[in-house]
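Not every chain of the complex is shown here; the ones you see sit where they belong.
Letters A, B and C name the chains as they come in the text, with residue numbers starting at 1 for each one.
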Amino acid sequence: MKFTIQINTGPYTHQASDTAYQFTRAALKAGHSIHRIFFYHDGVNNSSMFSTPPRDDRNIQQLWSTLAEQHSLDMVVCAAAAQRRGILDQKEAVRHGKSAANIAPNFTISGLGQLIEAAVVSDRLLVFGD
Amino acid sequence: MPVSKSFVFINRKAPYGTIYALEALEVVLIAGAFELQVKLIFMDDGVYQLTRNQNPTGIGMKNFSKTFGALGDYDVEQIFVDHESLNLRGLDATDLQPLIHGTTDGVERPSIKIVPRSELGDIIEGADVLLNF
Amino acid sequence: MPTLHTVNKSPFERNSLETCLSLCKPGASVLLIEDAVVGALQDTAISRQILESVASGVKVYALNEDLQARGLSCGRLIDQIGIVDYAGFVDLAAENTTVQSWL
C-alpha cells in the first residue's frame, strides 16, 4: 500500500515529527511504500542542517535524512512555508542574498502542488501535527 | 494521475492566533486549481475563520479572510459549517460572511451550508482524502 | 498583591481560561488576548463562568486589537468585560504586582 505523510510541526518542541518517523519506519518494515513525506507549516524546520541537539538526544533531522537515504524517500519541504521560516537551499540562498543554505541532504524544496499530487496518487494520507 | 478523488478539508482552528487557517487556505486554492472535487468543513474554532468584518491591522497582520470570497472562482462551492459549533460560541449564520458561486444557469448561489454534526460525520466518511489543519 | 492573569487560547478549544477562573482571587484581573478574546462574546458555553467570576470580584478584560482582528467588536460582548488596547495591557501589567500567563 502507498502512503503519504504530512508533518506540520518542527522538531523537538512537538512529538509529531517523532511519531511520523516511527510510523514511516514501521510502514516500510511492513512492506508498504512511502510515496512522499511533505513538510508543511513549522514542519519545514525538520530539514535544518544547522540543528545540533545534545549528544544524549536524538537528531531528528539526521534520522530523516538517513531514512530517506536508505529507502530513497521523496522528502519535500513546502517552498512558501520554508521561506517564511528561514529554510533555504542553495538556489533560494542566492536569490534572497543570504550567506548560505541550511537545508539538509535528501530534503527538496517544492510547491504545495506536491502535497495535492501525493494525496491523489497515494492510498492513504496521514497528517502529523500540533 | 488516476481518477479524480474527493478532498475534504477540515478547519478547526481560529484565525490569527495561529497560521494554520491561512496556510490551509493556500492548500485549498492549489487543490481548486487541480480541478478536484473539494469540500470544506468549518467546525469548532474554525467557524471564526468565516466571521464578517475581520480587521487585523491592529495586530500587524493582513486580512486573509477576503480570500474566502475567491473560492467560488476556483470551483470550491461546498462549504459546510457545524451548527453546534456556532451555537456554543454565541454565533449564527448572520455572523458569517456570505460566500457565493456561479451556476450553469447564470444564477449565483450561496456556498455555505450550516449542518448538524452528524452530517459532518457522513461527509468525513465519504471522503477519499482528508486534510487537517 | 493582585495578579494580572493573561489567557491566550480559545476557551472552547483548551482548558486554560477555565483553570484560570477556577483559582483567581477577588481583586485579580484576567485579560483575554489572541484567540482567547472569543470568550468575550455573550451567550456562549463559557459566558456564565465569566459572569460568576466577575460577580465574585474578578475583573475581566479583552484586548481590543484581537477582537477587531476576529470581527468581534460589534456590541455583542459581555457588558461586564472591559475593553483595553495594548497601552491598557501595559497599564494592567504595571498596576498589578505580578503577571501569570496561562499558556
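Throughout what follows, a contact is a pair of C-beta atoms (placed from the backbone, for glycine too) under 8 Å apart; a residue touches a chain by one contact, two chains touch by 3 or more.
Computed from a predicted model, the values in this text were never measured in an experiment.
Trainee: For validation, list the number of copies of each labeled chain in the whole complex.
Mentor: Formula for the entire complex, using the labels shown: A x2, B x2, C x2.
We take it that only the chains that are shown with their structure count from here on.
Trainee: Roughly how far is chain B from chain C, centre to centre by C-alpha average, rounded to an integer in Å?
Mentor: Centres of chain B and chain C (C-alpha means) sit 28 Å apart.
Trainee: Any idea how many Å lie between the Cα centroids of chain A and chain C?
Mentor: Computed from C-alpha means, the inter-chain centre distance equals 38 Å.
Trainee: Can you list the residues of chain B that touch 2 or more other chains?
Mentor: Within chain B, no residue contacts more than one other chain.
Trainee: For chain A, which residues count as touching chain B in their complex?
Mentor: Contact set of chain A toward chain B: 6, 8, 40-41, 80-81, 111-113, 115-117, 119-121, 125, 127, 129.
Trainee: Please give the residue numbers of chain C that touch chain B in the complex, ascending.
Mentor: 8-10, 12-13, 34-35, 38, 41-45, 47, 64-66, 68-74, 76, 85
Trainee: Touching residues of chain B toward chain A in the complex: what are they?
Mentor: 1-2, 4-5, 7, 19-20, 23, 26-27, 30-31, 34, 36, 129-133
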